[in-house]
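One protein chain omitted, others in place.
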Amino acid sequence: MAGNTFGQIFRITTAGESHGRANTVIIDGVPAGLPLSEDDLIPDLERRRPGQSKVTTQRKEADSPEILSGVFEGKTTGTSIAIIIRNQDQRSHDYGNIAQLYRPGHADYTFDAKYGFRDYRGGGRSSARETNVRVAAGAVAKKLLKHTHDISILGYVKQIGHITADIPNPELVTLEQTEANIVRCPDSQKADEMIALIEQMRREEDSIGGISELVATNVPAGWGEPVFDKLKADLGKAMFTLPAVTGVEYGEGFGVAILKGSQNNDIFVNNNDTITTTTNRHGGMLGGISSGLPIVLRCAIKPTSSLSKAQPTVDQQGTPSEIQTKGRHDPCLLPRFAPMGEAMFAIVLADHMLRQRAARL
Amino acid sequence: MAGNTFGQIFRITTAGESHGRANTVIIDGVPAGLPLSEDDLIPDLERRRPGQSKVTTQRKEADSPEILSGVFEGKTTGTSIAIIIRNQDQRSHDYGNIAQLYRPGHADYTFDAKYGFRDYRGGGRSSARETNVRVAAGAVAKKLLKHTHDISILGYVKQIGHITADIPNPELVTLEQTEANIVRCPDSQKADEMIALIEQMRREEDSIGGISELVATNVPAGWGEPVFDKLKADLGKAMFTLPAVTGVEYGEGFGVAILKGSQNNDIFVNNNDTITTTTNRHGGMLGGISSGLPIVLRCAIKPTSSLSKAQPTVDQQGTPSEIQTKGRHDPCLLPRFAPMGEAMFAIVLADHMLRQRAARL
Amino acid sequence: MAGNTFGQIFRITTAGESHGRANTVIIDGVPAGLPLSEDDLIPDLERRRPGQSKVTTQRKEADSPEILSGVFEGKTTGTSIAIIIRNQDQRSHDYGNIAQLYRPGHADYTFDAKYGFRDYRGGGRSSARETNVRVAAGAVAKKLLKHTHDISILGYVKQIGHITADIPNPELVTLEQTEANIVRCPDSQKADEMIALIEQMRREEDSIGGISELVATNVPAGWGEPVFDKLKADLGKAMFTLPAVTGVEYGEGFGVAILKGSQNNDIFVNNNDTITTTTNRHGGMLGGISSGLPIVLRCAIKPTSSLSKAQPTVDQQGTPSEIQTKGRHDPCLLPRFAPMGEAMFAIVLADHMLRQRAARL
Partner (left out) sequence: MAGNTFGQIFRITTAGESHGRANTVIIDGVPAGLPLSEDDLIPDLERRRPGQSKVTTQRKEADSPEILSGVFEGKTTGTSIAIIIRNQDQRSHDYGNIAQLYRPGHADYTFDAKYGFRDYRGGGRSSARETNVRVAAGAVAKKLLKHTHDISILGYVKQIGHITADIPNPELVTLEQTEANIVRCPDSQKADEMIALIEQMRREEDSIGGISELVATNVPAGWGEPVFDKLKADLGKAMFTLPAVTGVEYGEGFGVAILKGSQNNDIFVNNNDTITTTTNRHGGMLGGISSGLPIVLRCAIKPTSSLSKAQPTVDQQGTPSEIQTKGRHDPCLLPRFAPMGEAMFAIVLADHMLRQRAARL
């Protein structure tokens, strides 16, 4: 039983490989009446696009989305929305020995183990290229959430290698701040250091990992469904669907291990007739249900597995060999991660916004 | 749209509150022919049970499961299995002012925000009591996985407060080692320190957080469904459904942030005609699909929110007040977490074992 | 992948066999705040109960439901509701040769083919006994629909053998009329004939089929989800889940085969500022979406397969044999069908009522 559908009410189903004809998403469950056009999808696709700056892969791919259905006279009709993004270059390449070799850190071996063979062109379905239609769907979710609850979702780089940004108030970071530099780090001083580190990695034919932080503001209290579809559970799953994510945490996250309850508990107060907490170590969710405070999460992202330098490996028969990734690739995945993480974040919130409509008489 | 069902093929649906009549689970999708009786459920329920040692809550609850259906002449029939665990004490208690006050760190406020009111008795549906039937279902999943693939799943304490166990080979830890002490830490020296720390917390009327590590061995390569039901995504969701979990990571986890690709990549080798990797920084999954190596994950678990000492809070009208948790509660959640985490781990693996049957012609 | 869950938002999951310990249903998705107690479940369970009159089986089973969770201080909490109905007699019976023989018209052979073996006691999971918890869940759905939209759902006997009731206005039939006689046929004259026919069947050690008609009134226009979860599709599935149903039709049903479009089309008119149709050949749904007119459907129900007279058959090895059903059984399934059909009808409507909440901005 395959797994290309995500969400319950706001639900996306995707298809597509790195070097196939096109990536496709069908979005089901967008309420009728939301203004929508391809123009709404472009900005986030541009933020995800390869070749956007010197710290990303230099591969050029224009991601031009086409909405095939579900929109009439500029508004969603309530029926399913299909969007495709064609791959520009599907000519038969010389894929060399990549068909036989298992790239370290990639899914080549596990795909073979699962299906018996694989589409090896550019990684096939395991390539991060499939996330372009997720980003398109995320733009629809974002627009819906902005329309109904004025919700904003923003991702940025918190850490690359040993360089950690100083971001005292995640909920105050603006899109302008994150887009002000090519690593998308709102701490502009650390951003420069990060850029230098990434360039060094490229020179070393190596790559580097990091941590992305994402924040949603204006999410009302009460979203999330006990006991299995808690907001933290669905967001956690969403983030782990993204390539290279090896860890997810909320609020204090792994830092809770060394805290006492008296240190970790956020205390309820009455703030102008709104019940809230003055601190937000809980990351905006209690019992897996939104508390009304900003939802703050972080994803650990591993260093790019593809390296220009040679790495030992084996082929399908287990014969030792060596592999170099000739294709241009990102020396660090962090700068392009923000729109992907935001998209999945938005899809989960849009789903739970609609789910909450059934919670009361 | 509520969320009391988990899994696709091996699927559980649960109901029940802390002080209601009973907790119930219906397990759907267990293949016909598996030997099963209540005796199979007891050991893990005993490991989860309150009052089992001096480092857990002193509340006594015998969790006696009753299988109501789906088993005939000692074997599963392929139809749905219902299990109930009655709550022993449902007499009307004096719940004091807990009905009006919002306990810090708990879901009282968010349940009210969601549903308009809540079952305040012992935390109602937000209490960890609901996990007892998950543990029962997990025991069924474990038995199935052992039967079909000789898979073992084991959880133990990795860290409590600043005390971190030294566990060089997670895949070699045995159930005997973890059960040898009451915190369930296979590093017996650190276990003693952890016990002392927890006892200190109880004296201080406080609590402490920690990290649990879980390992599954013998999972064959090829399980997990791209792109949304990757094994890492479904396991991540599973862990985040558990109360108090604030972070989940695999293999190197958040440690990847400071690694280079050349340091993080595990290299494929041919080991007696099996393709494998000598190191396991990837935690047993590549592209979200099992690689054949042990699956290793860690959960961050916050300190118990309930404290014997007084904490400030507000009531439903926002009036400032103060709360003390009189009920007996765990000064640290880690010792009892292992069977809960193992149960959710097993349910995910059982589901994906069955899902994989549809992957090839 | 088993199939013991029905519905999307209002969703039921069931378990239980004819002679097991209990039947169980977990209802998920009931909005918070609905008044509910066991008393709400009794009336429909009484209408489904065996032994209620001389035209049903004489087997006595009191169906006493117990609500285990999801209700607090007389109101639904928004969390999952578990209900069990214990089977009274689970002592070991002498099941004779029924374990080896395949009863004609029953699922003995197909269960063996599916699972490799079966719980043969009273038909196990294939017995209609499992519908008792569906009826309990249906009572919850009915109460919800009455509360939110004043919807009524009523089933009655339209035909038994060659005797067809004259019911010119299905939407005007009342519960009082259908309950006025023991076959549940609102045409009292035909009801007498039907009763006589059923008694004749019992004397002949035979059984007889029939047609049940069900009507829902006050369903607003707009429910049903294109293109796969049309109301007619979900209702059709719901009816076909019930034992012995061999056909389902709406409005004109199979009668449309001989009609011209100009005869079959219902014409829209303006009736006091409500757009409606004066005739209802379409059975209350257009394009699979409710039109605001009464939803009218009919189910064909086969004659009871169990017969007191001897029937030839084979055993598991294919050896010819003969079988007589000694257990008391219904000579006609129609009188007890109404509450089962109503229950599934209500569950579908409750689901779509909640689904419609997500259709618009």
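Order as written gives the chain letters A, B and C; numbering starts at 1 within each chain.
Here is the rule we go by: contacts are C-beta pairs under 8 Å (C-beta built on N, C-alpha and C of every residue); 3 or more make two chains touch, one makes a residue touch a chain.
Not measured: the values here are computed from a predicted model.
Enquirer: If I consider the whole complex, including the chain that's not displayed, which of C:32, C:136, C:289 or C:346 touches that chain?
Expert: C:289
Enquirer: For a quick check of understanding: of B:147, B:162 or B:309, which residue touches the chain that isn't displayed?
Expert: B:147
Enquirer: Which listed residue, C:208, C:295 or C:343, touches the chain dropped from view?
Expert: Of the candidates C:208, C:295 or C:343, C:208 is in touch with the missing chain.
Enquirer: Among C:188, C:246 or C:324, exactly one should touch the missing chain; which is it?
Expert: C:246
Enquirer: So which of C:114, C:203 or C:326 would be touching the chain we can't see?
Expert: Counting the whole complex, the residue in contact with the absent chain is C:114.
Enquirer: What residue numbers in subunit B mark contact with the hidden partner chain?
Expert: Residues of subunit B in touch with the missing chain: 1, 8-9, 29, 31-34, 78-79, 147-148, 226, 354, 357-361.
Enquirer: Given the full complex, what residues of subunit A touch the hidden partner chain?
Expert: Touch set of subunit A with respect to the missing chain: 1-5, 8-9, 11, 13-17, 20-24, 26, 28-29, 32-33, 66-70, 72, 75, 77-82, 84, 114-119, 121, 124-125, 354.
Enquirer: List every residue of subunit C that touches the chain not included in the displayed model.
Expert: Listed in rising order, the touching residues are 1-6, 8-9, 14, 102, 104-107, 109-111, 113-116, 125-126, 130, 159-162, 201, 204, 206-211, 220-230, 232-241, 243, 245-270, 273-275, 277, 282-283, 285-292, 300-307, 309, 311-314, 318-320, 354-356, 358-360.
By definition in this document, only the chains that are shown with their structure count from here on.
Enquirer: Cα centroid separation between subunit A and subunit C, in whole Å?
Expert: That pair's centroid distance is 46 Å.
Enquirer: When the centre of a chain is set as the mean of its C-alpha atoms, what distance in Å lies between subunit A and subunit B?
Expert: The computed centroid separation for subunit A versus subunit B comes out at 26 Å.
Enquirer: Which subunit C residues touch at least two other chains?
Expert: In subunit C, residues 1, 8-9, 29, 32-33, 78-79, 354 touch at least two other chains, as defined above.
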